[in-house]
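The complex is shown incomplete by one protein chain, all other protein chains being positioned as in the whole.
Let's turn to chain A:
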């Protein structure tokens, strides 16, 4: 397994797209957090009683994570678009081991980048919010920060499973990005559909990060709690990983 991890790590670090997508995750997440904070500070929203500084803090990650999603897709789909998958399976014919090594390597890197992104995003958002900001010591803040790391990491791993099932980067991004945009920005606002869309993988991590809106307001309330949401994302991730494994094991390379 160590050999597989070393090999997969070399693969990941030796292509430019890795650095680009991961850096973009950090820059988008923290940079937008600061800008959103600034614009909140100047708006009337901060005067409202139900203003939640944690919403303003973590909202930028819903965009920053798109770069992380692209990273997850490229780690897996890159094997198929370049034909490297054949060399990989020749070198590592035990497909389960190869797959586990790839997902673990990509997942650990995603976790590291998530930790850094959240660690930078939080103070960046507070700098933007100024007097309306909060601190990690505030109620729910640390939980939200931990949740944001888990949300980013699990989502990236979820995407790797999907990419392993679809085996094509264009197709995978074509399927995932609309889901990730429509779920939150589009379809999610249609009342009837929300009962369903709230369970989509990009949505379930939003309660813990306070991005889903105040949960005591029936307009925004979800049918699950903060950690239930993370558990649901865990289920999504497990399902996609199993699906990806079954496809990889069965299909001809």
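Everything below uses one rule, namely that a residue touches a chain if its C-beta (ideal position, glycine included) is under 8 Å from a C-beta of that chain, and two chains touch if they have at least 3 such contacts; residues count from 1.
Rule of thumb we're sticking to: contacts and distances are computed from a predicted model.
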As a check of understanding, state which of "ABC transporter ATP-binding protein", "Phosphonate transport system permease protein", "Preprotein translocase subunit TatC" or "Cytochrome c oxidase assembly protein CtaG" is the UniProt name of the chain not shown.
"ABC transporter ATP-binding protein"
The one of A:89, A:104 or A:193 in touch with the missing chain is A:89
Who touches the missing chain here, A:4, A:76, A:124 or A:248?
A:4
Sort through A:16, A:48 or A:219 and give me the one touching the missing partner chain.
A:16
Hidden partner sits against chain A at residues 3-4, 6-8, 10-11, 14-17, 78, 82-84, 86-94, 252-253
